[in-house]
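As you look at this complex, bear in mind that one protein chain is not there, while each of the others sits in place.
Read from first to last, the chains carry the letters A and B; within each, the first residue is number 1.
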Amino acid sequence: MDSHATTVDNEVHNPELRHHFADMQQQKNAASLGMWLFLVTEIMFFGGMFCAYLVYRTSHYYALAAASQTIHVLPGAINTAVLIVSSVTVVLAIHAIQVGKPKLCISYLAITIVLGFAFLGIKAYEYNQKFEEHHVPGPTFNFTDAYHTQGKTIPVDPHEAELFFSLYFAMTGMHALHMIIGIGLMSIMALMVWKGKFSPEYHTPLENAGLYWHLVDIIWIYLFPLLYLISRR
Amino acid sequence: MSKFLPLWPDRASTMAGQVDALYIYLLLVSFAMTALIFLAIAVLAIKYRRTRGHQATQIEGSTILEIGWSVIPFGIMLTFFVWGAVLYFKERTPPADSTEVYVVAKQWMWKIEHMEGQREINELHVPTGQNIKLIMTSQDVIHSFFVPAFRIKQDVLPGRYTTAWFEATQPGRYHLFCAEYCGTSHSGMIGDIVVMEPQDYAQWMAGGPTAPLQETGKQLFSSLGCSTCHRFDIQGRGPNLTGIYNKPVLLEDGRTVIADENYVRESILSPTSKIVSGFKPIMPTFQGIVSDEQLNALVAYVKSLSQPPTGAAGLQNQPSASPTGQPQTMQVQ
Partner (left out) sequence: MASLATPAYSEPKKNYLNDGYGLKSWLLTTDHKRIALLYLVSITLFFFLGGFFAMLIRLELLTPQGDLMQADTYNRVFTEHGMIMVFFFLIPVVPAILGNFLVPLMIGAKDLAFPRINLLSWYLYIIAGVLFLHCLMRGGVDTGWTFYTPYSTVASNTNVIEAGLSVFIVGFSSILTGLNFIVTIHRMRAPGMTWSRLPLFVWANYATSLIMILGTPVVAITIVLVAVERLLHLGIFDPRLGGDPLLFQHLFWFYSHPAVYIMILPSMGVVSELITCFSRKRVFGYKFVALSSIAIAVIGFLVWAHHMFVAGISLYAAMVFSFLTFFVGVPSAVKVFNWTATLYRGSISYATPMLYAFGFIGLFTIGGLTGLFLATLPIDVHVTDTYFIVAHFHYVMVGGVLMGYLGGIHFWWPKISGRLYPEGWAKLSALLVFVGFNLTFFPQFVLGYIGMPRRYWQYPDEFQVLNVLSTAGASVLAVGYLLPMIYLLWSLRYGPIADSNPWAAAGLEWKTTSPPPTFNFDETPVVTWEAYNYDEIEPKELEVPVG
């Protein structure tokens, strides 16, 4: 079924118009507001963990700083670049559909998805590193490092260092879960573009999926400095 | 109060009457407000009941009234707050001359240690007319030390000390309840506070030879090897602990903290959390090596290093010069 509504019948006959909305504009506004509100809930959701992290950073400074110092910055930095680029490709994809270039849109979405997988791949590599270093909380945990600053070395309680890793895995793990959902969403969007469901006039689900992707990106932008960068030697 | 239908518990501490007074004040205000509302509704509902031919009068509102019945109740509430805060400040500030008693809670019993060494389970003997400060910790989950007759309650946490204080005024036996749900026998974790006249209390205390708590601590200090680094004669690898209790301590990272019970406890269990300025972070942890009771003894010993040489429990904690005349605060020598 050709779902490109003609401009004349746009309002009444647009098959994308749900029956309880008066017109497409109202539907789009509702969908946008709904998405933004959902993003707020996601921020509150991660907020609890950020709060726990900041509290323990303050009360067990040396231990958490020592743990943080063992995290390799390079994979994290690469991942940050990957995500930022992927957000750009999302914007480009939306722009492409806005100017009526669905094939270009799919290309950009594909790149976004590839970048998403790259992110997850690098994350998997990092997790594997942690596993090998015995920094995964639980029965295999073994932390022997210390906090290094200005030539001084301060040993720390491994239990408290384990706190860092508990929160590290919880936060990055939850983030990775959201990445996976994001990849899924983008795949569905690409499929919908391919099937011709979107047009310059109507592509609200794509915009909302884009918003979701940007949120996941922004959460990482906060995670990276807080987990990796502060307290570097 | 009538034993058949009591309205409040016994008043057996200096605070109890004051808390009750505040409570009665709130009761009176609340009764008045409730009566006002109930009466207003009853009168209005009857006076303006629906009758044939009579229409309601539409009234938009009145900003003056709105402000009035926002500000006036808030003003009344502020009196609750201020009276409450003042009393609460007293409740949370143990007097300096308090006798200390250590409490260790565990599922499902209360273990008491007096400074003189007396130990009790589920019972706490205290004399009238003396300020008692409870220093409490838990061995497992959160409990709460609740004595209705004294109007005190304080959660008892694992991993740190919390404190409460009271001065008992009336001899008798009063309920001690655990007030924070802690598992199977939460409602069985009860005991008695036994308040005695001072002479009866002295008699009770004298019965049975036990070492004072700080003596036990002193022995542990030696047997656990603390005295190897924390010396009193020369500058050792660890800070000299004379006179440190309740004094400021300068840390490595520039912070200054007060060396209270929790600081001393943390220093033993997690020494690298706070490193004294000018010292190396080489102290091993004693987590898992000392029990809560032993910790209490060590803390009592460290505190005793701030008292005059003849210091026994109950004497004022004077900030005195240490025996070797070394400075009170920790600094690089």
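Here are a few things to note about the model shown:
Going forward, contacts are C-beta pairs under 8 Å (C-beta built on N, C-alpha and C of every residue); 3 or more make two chains touch, one makes a residue touch a chain.
What you are looking at is a predicted structure, and each value in this text was computed from that prediction instead of being measured.
If you put the hidden chain back, the residue from B:160, B:231, B:247 or B:280 that touches it is B:160.
Remark: the omitted chain is touched by one listed residue; of A:126, A:162 or A:217 this is A:162. Against the chain not shown here, chain A presents residues 18-22, 26, 29-30, 33-34, 37-38, 40-42, 44-49, 51-52, 55-56, 59-60, 63, 137-139, 157, 159-160, 162-163, 166-167, 170, 174. Touch with the hidden chain on the side of chain B covers residues 3-9, 15, 18-19, 22-23, 26, 30, 33-34, 37-38, 40-41, 44-45, 48-51, 54-62, 65-66, 69-70, 73-74, 77-78, 80-81, 83-85, 87-89, 91-93, 107, 140-142, 144, 146, 148-149, 151-155, 157-160, 162, 175, 177-188, 190, 270, 287.
Heads up, the rule we're going with is that only the chains that are shown with their structure count from here on.
Look at where the CA atoms of chain A average out and do the same for chain B: the two points lie 46 Å apart. Against chain A, in their complex, chain B makes its touches with residues 252-253, 270, 272-273, 275, 281-282, 285, 287.
Of all residues in chain A, only 60-63, 153-157, 159-160 touch chain B in the complex they form.
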